[in-house]
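Report on the structure given below.
For this depiction, one protein chain was excluded, whereas all remaining protein chains were kept in their positions.
Letters A and B mark the chains in the order given here, with residues in each chain numbered from 1 onward.
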């Protein structure tokens, strides 16, 4: 059985330069390990908050590594260095506004500052890119809010069939 | 009493080529027949999922047919051929993000994959364009969620006064 590559991009100046031990990447890895029942492996990149670098990394993970799903962590806030959504749009051609709406709504139930998140989801060819926050608890909140729709989205854009553990998340596929 | 033209655009390769019997167009026609108490008539177009064709059809229904309301069905998902929102933006100049938000929220109560819908509403001169999904049940969910605000929106952009059957939908117009 072929292993499905899934991209995890940590966007953080401090993590990339070793000043700070990233916790977002491991939180995403752990979540995917629980939710997916496919044979899969992470393609992990820890990079600086540079728009061109983030964009080029998404592009490579989509086009060269052929990741059907690319999850970024960090860089979605209002600060000057938070540039992940812009970098995502630079290399994607269609946005899915429902992801950002639902992730913010879910996060808002926990902290009022959830409205400051500018996270988006968008598609590049056969890859779905989802921006996630940096904190592990917020990552889980966001993925819980959207993951049921992720496998069907990847079906629609021509990617591999992802299967989930229904005890953790029940993937939804409408009857045709 | 003059009859008000309302545009219904079915965006579907399969319907346009006769492979598939469209059910979205009739569902919209039926809904408008129940909700509107004005004298009105549909201007129906069944076209392929081509961005330029959809854009030109919206343009003609707005500028030549003078439809104050143009409802599209189909082409709002994440798949490559789903291009209705982009075509809509190509010929409209102001977006109304609240429509997409509320239609997705209402649909989300029914299916988790509602977040995959990229549907928008936007204005071209004196015409309000609203993207709807393809399935009749989803069309009803979306129209139920927004229709109370449609007549006042059309008042504000200089269109005819639409009246609704309050047993079906109570149009809301704020007191000035």
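What we mean here is this: contacts are C-beta pairs under 8 Å (C-beta built on N, C-alpha and C of every residue); 3 or more make two chains touch, one makes a residue touch a chain.
No experiment lies behind these values; they were computed from the predicted model shown.
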Among A:42, A:77, A:136 or A:160, single out the residue that touches the unshown chain. A:77
One chain isn't shown here. Among A:7, A:24, A:74 or A:100, which residue touches it? A:100
Specify the residue from the set B:35, B:55, B:123 or B:162 that touches the hidden chain. B:123
Across the whole complex, list the residues on chain A that are touched by the chain not included here. 77-80, 82, 86, 97, 100-101, 104-105, 108, 111-118
Tell me which stretches of chain B touch the chain missing from the display. 94-99, 101-102, 123, 128, 146, 148-149, 152-153, 156-158, 172-174
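Please note the rule applied: only the chains that are shown with their structure count from here on.
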Please compute the C-alpha centroid of chain A, do the same for chain B, then give the distance between them in whole Å. 31
